[in-house]
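Structure, as structure tokens:
Only a single protein chain was left out; the remaining protein chains are all shown in position.
Up next, chain A:
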Amino acid sequence: MTSHHTTQDSPVSDGPASDGRGRTVAALLWAGHLRLLLIFWAIVVVIFVALGVGQAAFGQLDRSLWEIAGLGAAKYFPFALAIMITPLNLSVYVAHGVTRREFFTGAALFAGLLGLVFAVAFTLGFAVEHLAYTAAGLPEGFTGPHLFTSGGQVHLVLVEAVLTFTAHIASGWLIGSGYYRFGGWLGTLFLVPALVPALGTDVLLGTGWFRAVGTAVGLGQLAMPAGIALSVLLIAAAVAANQPLTRSVAIRRGPTTGQTQWIFP
């Protein structure tokens, strides 16, 4: 501890929830995850560069590598982090005098920030790759369907990235809250509705692997503005659903982190 600040030296606020408590929770959640995120993105960049060097040295560089390294796997990392938001954090915050409502606000801010940071990183990666491929005269060659046809379409890349990442984060958060609220068996059943935001956004935007399922069951492709608007509504509903799930939940007994009692107490 470097500071010797004594909070009693200054007037103490015990006031209502509107004094930025949610922002404090979000800041603490962000600080708690930052090192992990930096390590993750360092690994992604290393893989991206290694793939590029390998492909350039031993094959033909005729497809987007960032599509694989940046989006293909990367969306499952914030998804996994989001699963742990409620089970690993709620009890610690309540133990430190934070209400479930304040925690929800902070977690929602954190989830939004997490999605935005991943989306911006993803977009930047595509922009860099686009510049590099254009300079080298290489085709970007996307394998999956996207809202964009070139990494240089920054606005479309960003929209798809924001919606894809936040949808996966919303689903992950909902899964974790479901297990915390309902326990192992009902929580597992709750996976079905909880996955709707992540998979539904693929269908609504016509992107990602689950789009094929939508096509197979006869769902037609929506116009882009409608798909975007419905995806936003779906994600917002999923985020909001965490509030009724946790607003009166009992704080489970047991060690708070790195344990599984929250699933099968």
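Keep this in mind: contacts are C-beta pairs under 8 Å (C-beta built on N, C-alpha and C of every residue); 3 or more make two chains touch, one makes a residue touch a chain; residues count from 1.
Just so we're on the same page, contacts and distances are computed from a predicted model.
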From "Tryptophan synthase beta chain", "Sulfate ABC transporter permease subunit CysW", "ABC-2 type transport system ATP-binding protein" or "Ion-translocating oxidoreductase complex subunit C", the hidden chain's UniProt protein name: "ABC-2 type transport system ATP-binding protein"
Touch criterion as defined above, residue of A:75, A:100, A:130 or A:181 at the omitted chain: A:100
Residues from chain A at the interface with the omitted partner, ascending: 1, 3-8, 12-17, 21, 24, 28, 32, 88, 91-102, 247-248, 250-251, 253-258
